[in-house]
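My questions will all concern the structure given below.
A single protein chain has been omitted; all remaining protein chains appear in their positions.
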Amino acid sequence: MSFSKIKEALTGLKSLAIGLGLTGQAFCAENVTVIYPKEQVDNLSTYRGPVELVGKDDAPEVPKCVACGVCGKACPSNCLTILSPIPVKEGEIISSPAQMGPAPQKGAKGPGQFILDFSLCSLCGQCVKACAHKALRYSNNPYLVGYNREDFRFDLIERLRKRSRD
Amino acid sequence: MNAFLLFIAHPAARIILWLVLMFAFIGFNGLILVWVERKVAAYVQRRPGPLHVGPQGLLQPLADAIKLMGKQLVTPVAGDKMLFWAAPLLAFAPVTVCFLPMPFEGRFNPLPMNLGLVLILAFSGLGVVSLCLAGWGSNNKWSLLGAARAVAQSVAYEVPLLLSVMAVAICAGSLDLYAIVRHQGAWPWQWYAMKNPLAFFIFLVCAVAETNRAPFDLPEAESELTAGFHTEYSGMGFGLFFLAEYANMVIVAGVAAALFLGGFQGPLLPGVWWYLLKIYSILFFIIWLRWTFPRVRFDQLLNISWKWLTPLALLDFALAVVVAGFRSIK
Partner (left out) sequence: MQTFDPSTMRGDISSIRFEPGSTQDKMILNMGPQHPSAHGVLRIMLELDGEYIIRAEPVIGYIHRMHEWIAEQKTYLQFMPNMGRVDYLHAMAWNWAYAGAVERLVGIQVPERAEYIRVVVTELNRISSHLVWWGAYLLDLGAFTPVMYAFDDREQILDILQAVTGSRLTYSYFTIGGVYEDVPADFSKRCTEFVKRLRSRLPMYRDLVTDNMILRGRCEGIGELSVDVARRYGATGPVLRGSGVDSDTRKSEPYGVYNRFEFRIPTYTEGDAMARYRVRLDELETSCDIIEQAVSSLPEGPVSAKVARVFKPPKGEASMAVEGARGKIIVHVRSDGGPKPYRVKLRAPGFSNMSLFAELARGTMLSDAVSILGSLDLVIPEIDR
């Protein structure tokens, strides 16, 4: 057992003791965990949650969206389904509720149905970027929960109406 | 309570009472130690640990026990069924015997014997057999590797363990734990940890290795062997191994407290509380070690034992013999 080996062993033991000291210090330090749901994180305002429609300034339950369909085309995963009412032709008798077809429909002023299938969405932001009217933005809710896939087909117009009522 | 115990003269009744108390102690300890381990681990990692089941998570081990008892017991089809299920029971069996000579209280000795230490050392060696059976009976190459490592590790660390214990026994002149405790005093400078610190250090290292605790937990290395020898166990099979590991830890801590830290001797409080306090300090230290250090590689582990601990333990033993010899001449 050469002297250098013994010295190495003692330095090694010292490093172990220093390590123990560090974990001992951590033991006495306070937790860094945010215990949900008693506490909440405070930086959700920048979080990219599922997209939501932006309401008009004067009529918050009406979306700014003009149903041009660009966001649906921009999406890499085909999450967005936008249907807008097919305008009635001249002279045609209105016999049934307005037919809807995929946006864009000539003459349509707004979306009739705006579905986001969040189970396909990758939160890339192409839809928000593509919208020329700034009608889409991110929501900030990370706490999404559902029992089946259908729970994640969001009806954005309905959600806008619900939000504007609160 | 102590007075009541002292009055029981019939030896069989005393042993039975002791066994009942010990089973309760082991069970209770299993629960407490699970909680302590998880809390210590959590605080070292700066997170709260079990928090929601009961106040500060105190009922978490109970929830764990209920969960384990409710799980389906799965036996590998091609494994050896008898060996597979004998292993957890065999892991637990020596524990009961090992608790008999433990000196909890100075005045109550359920089975006066003068070879208490030898009994503990002999039966704690039986634990390896259970690891072997578990590894073989699982029909799983990972378990086999774990079992092989466990055997080599146990055998290697028995030697310095015995030698360090012998050093203390020689100094005290007896193999009875009660006598060894009485040879020490109530204050730290009278303990064998101060008089023979090398033996204390060697004993602690060997204790951690014998109970397969990190940094020597290769037989159950989670990240290498997906749980080693107890990979195939579910539910209560795993629970028994788990409990046996904690019980072994308590035994080894109990022996360390008795041999080196003065056992039940201490000022003011009744002896049993001091003994428990010392046991829990050593257990806390062992748990602290687990959450700080990475695992030692297998051949390095054996090297530590054969190249460092055994020669040091031999040296220590020789010195102890010389010192004891001089003292007896006087």
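So that you can tell them apart, the chains are marked A and B in the order they are listed, and the count of residues begins at 1 in each.
Criterion: contacts are C-beta pairs under 8 Å (C-beta built on N, C-alpha and C of every residue); 3 or more make two chains touch, one makes a residue touch a chain.
Predicted model only: the values in this text are computed from it and were never measured.
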In the full complex, displayed partners of the excluded chain: A, B
Residue in contact with the excluded chain [from A:K7, A:K109, A:K129 or A:K162]: A:K129
Chain not shown: contacting residue from B:M22, B:L145 or B:L309: B:L145
Sites on chain A contacted by the missing partner chain, in the whole complex: 11-13, 15-16, 18-19, 22-23, 26, 32, 43, 46-48, 70, 74-76, 122-126, 129-130, 138
Missing-chain contacts mapped onto chain B: 41, 44-47, 141-142, 145, 148, 214-215, 217-218, 221-224, 226, 290-300
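Note that in this section only the chains that are shown with their structure count from here on.
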Distance between the centres, which are taken as Cα means, of chain B and chain A, whole angstrom: 52
Parts of chain A lying in touch with chain B, wherever the complex brings them together: 1, 9, 16, 19-20, 22-24, 26-33, 35
Residues of chain B touching chain A in the complex: 40, 43-48, 51, 288-289, 291-293, 308, 311
